[in-house]
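Rather than the whole complex, this shows some of its chains in their spots.
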């Protein structure tokens, strides 16, 4: 009965999109209800707000990015990763398939667009270093609102920060297929693109565990019934019902964390080391202080 | 009252000048254009600094002065009648009182020949009509001390004559300072006539026409005084000439 | 030409110019689609767009109401007291320099995710032109009127409310015109504070998904709202300050 359900506010990283499949499905299929949760999904326009809001106890859970988590923790935000939504990087360096850039080396002296995310320079720097280039061998331009248009229109030769499940399909549909270079293949340690973070002080709350359980159910159900899930998903907002979202949906499913609560702390340590090497982190706090597997500990 | 000094960009208008308004009498102030009549009026009204105004009863002038400036200063967004009761609107009145005041104002407007324009906006009035509205506003104030700067200048001979009577009647027994350019007007209405002259300016006079105002300008005695007044004015004009 | 036909002709002319621009500059549709494509998208998605438009419209209306109110009030306050002028004015000026992403978390923290925080953001954008214009009007009252009022023993308050403010209404009107013009963008920016509805949201979303036609369809609707609002305020303002003579012959006709 929803009346007795515990209220839970989840701030997404951005407007609802196929990345959020498990959350939407869990809500639509009633998995949250089943766990006695009344979950409200809030969609901000600025991906930087959700962690702040959780840290300020304005929301219970935020969808954020692993790389940002490291920085947030360093800046003193009382946040802890409690689960994973998308278990691979989505971020990638994209160029025109039939453009002049065939290999990363070809970027030398060219323009690379990015949309301020905070650590594009770090990613790109690592990828370039792999091929004997330095950051100042390329010209970085902030193209904010128009990643794919700027590369399609040839205003830049490549963009970093493009999501492989979206921008690639987007360019395909626009008739200008792109080629992606994947950070994890170019010297950047693999990381979780999308994670769930909660406030340090609230970790004992049982709602969080029930939330993760519901999300896991939803993920598996989605994997088992992809088309049903898609119909369910697109029905929630007419704006979502188009070719691009459908393709993105299919491109995203395999990347969903099949075991959302599970924590691979090696992955977090490695990435912390990487960020430190890039000069973005001053220290490497113990992973346990900012990432946990709530379901691992035995229930109190 | 006394003025320490009033200086406008370099020109000293008044210096240690004293000027007395006799209570309950009409004082008329004449003088060549630009000599300082309006400035003196403003000093008395407390609109320009530098004047020391002393009253016989020792009380201040607040709440006792009505001023009719050289410009009509009608508020363009208020109908004539509201402009007439402006003083009361500004000081605040009850709705009932205001209704009473409007009737009073309408009567006054009738007497200055504007009854049919009570509801018109000032923009719809002719120059003389605006001046009459301003006069009505001043009389409406019903103050013991009344300062008027050329209140009839935009009126034709007949209307002016009628309004002079009106003012003389309503303001009988008040302390009035009337700035005017018209010697006959001064002789007709004033008890004490001064000519402001020189730079720094001093009021010369007073001339004291006989008999109670309003007087008949045709009167011989007055004509004599008029000649004197004109002489005085000519001298004063000449003085101002050489001063500038 | 009838005053009803007129705007239509103008609109047609502008659409035509738009089409020509797109063709002449050979703009790719993912940067600026022609009116044809946009109108098609509008027709296809109209109920989606209208649903979001309704939200934005209410934000706009609320924004301009509260904005004008707050703008006028602060102008009067500043005109009335030099302390207000000294302490409030700097804050008002600075408020115009605050980017939305710096304010958003604060607003959400204080006002939550609902309408309130969005409208607050819109108000911050809308009020200033009103304050500035009205304040200038309050400053420029004909000195003669003030002096007359002083001689009439009017309190400073009476002078303010019965002379300064009415005399400054034309200035207020011109402030309101600007407010009307910036209200739509104010509402859109307000929606960035965090919302899942409204044209601002729709456009941002469509833009990120390269549904450029949809984005410009929404923008077209927003533009129409802006124009309508501006015309309404313009008419209204003029009606209020009828006593203020206007001297551009063609202003009197539609």
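For reference, chains read A, B and C in written order, and residue numbers begin at 1 within each chain.
By definition in this document, contacts are C-beta pairs under 8 Å (C-beta built on N, C-alpha and C of every residue); 3 or more make two chains touch, one makes a residue touch a chain.
What you see is a predicted model, and the numbers here were worked out from it, not measured in a lab.
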| item | value |
| --- | --- |
| Whole-complex copy numbers (one chain of each kind is displayed here) | A x1, B x2, C x2 |
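Quick note on the criterion: only the chains that are shown with their structure count from here on.
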| item | value |
| --- | --- |
| Chain contact graph, described as a line, ring, star, complete graph or other shape | line |
| Chain whose Cα centroid lies nearest the overall Cα centroid | C |
| Pair sharing more residue contacts (C-beta pairs) when A-C is set against B-C | A-C |
| Length of the line joining the C-alpha centres of chain A and chain B, rounded to whole Å | 83 |
| Where chain B and chain C are represented by their mean Cα positions, the distance between them in whole Å | 49 |
| Per-residue multi-chain contacts in chain B, two or more chains | none |
| Set of chain A residues in contact with two or more other chains | none |
| Chain C - residues contacting chain B, complex | 142, 144-145, 147-155, 158-159, 162-163, 166-167, 169, 241, 243-245 |
| List of chain B residues in touch with chain C within their complex | 42, 45-47, 62-63, 65-67, 69, 71, 73, 75-77, 86-87, 89-92, 121, 123, 141 |
| Touching residues (chain side chain A, partner chain C) in the complex | 14-17, 42-46, 48-49, 52-53, 56, 58, 145-146, 148-149, 152-153, 166, 170, 173-174, 238-239, 242, 244-245 |
